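A single protein chain has been omitted from the complex, and every remaining protein chain is retained in its original position.
Let's look at subunit A:
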C-alpha cells in the first residue's frame, strides 16, 4: 500500500512540474519559429534575385518565341538568356559569360517538366511546359558550372546535363 502511495505522490509531483515546463516549452517553440521566420524573410529580401518570377504563359508548350538560345546584353555587365529544356538537352549549352556578369535566366520547357539547377549556386527553377519562369544570378567566380536537370523527364533524364563557362581574368 505504501508503495502505491509513494508512486502516486511521485506522479503528482511529476505532473505539476510537467505542466509548468509544458508552458515554457510552447512559448520557446513559438518564439524560435518566429525568429526563424524573420531570418528567412530577411534572406529572401536580401537575395531577391533567386526568387522565381513569372515571365509569361503560352497555350502550346512547343511554341517557343524566337529568337531562341541567344544571349542579349541588357546592361554594362548584365545579360538575359532564354533557356529551353527539351527531351533531353538544354539549349543553349554551353553558355559562355564573363566573370561578374548578372544573368537573368528565362527558363521554360517545350515538352515535359524539367528542372533547371546550376550546381554550386542557388539557381533552381522548374521548367514548366507553357510557362516561363525567370531568376537572376551574379557569377562572381570563374570556372565551369554544370546545369543539372533535377525533375524526372524520362529515360535519359540523368544525362540531361549542360554547362555554363564563366570566363574571367586568369588571376
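In the analysis below, contacts are C-beta pairs under 8 Å (C-beta built on N, C-alpha and C of every residue); 3 or more make two chains touch, one makes a residue touch a chain; residues count from 1.
In this section, contacts and distances are computed from a predicted model.
Going by its UniProt record, the hidden chain of the complex is named "Cytochrome c oxidase subunit 1" among "Threonine/serine exporter family protein", "Alkylation response protein AidB-like acyl-CoA dehydrogenase", "Cytochrome c oxidase subunit 1" or "Amino acid ABC transporter permease".
Seen from subunit A, the chain kept out of the figure touches residues 7, 10-11, 14-15, 18-19, 21-22, 25-26, 29-30, 33, 36-37, 39-41, 43-44, 47, 50-55, 57-61, 87, 107, 111-113, 115, 117, 119-120, 122-126, 128-134, 146, 148-155, 157-159, 161.
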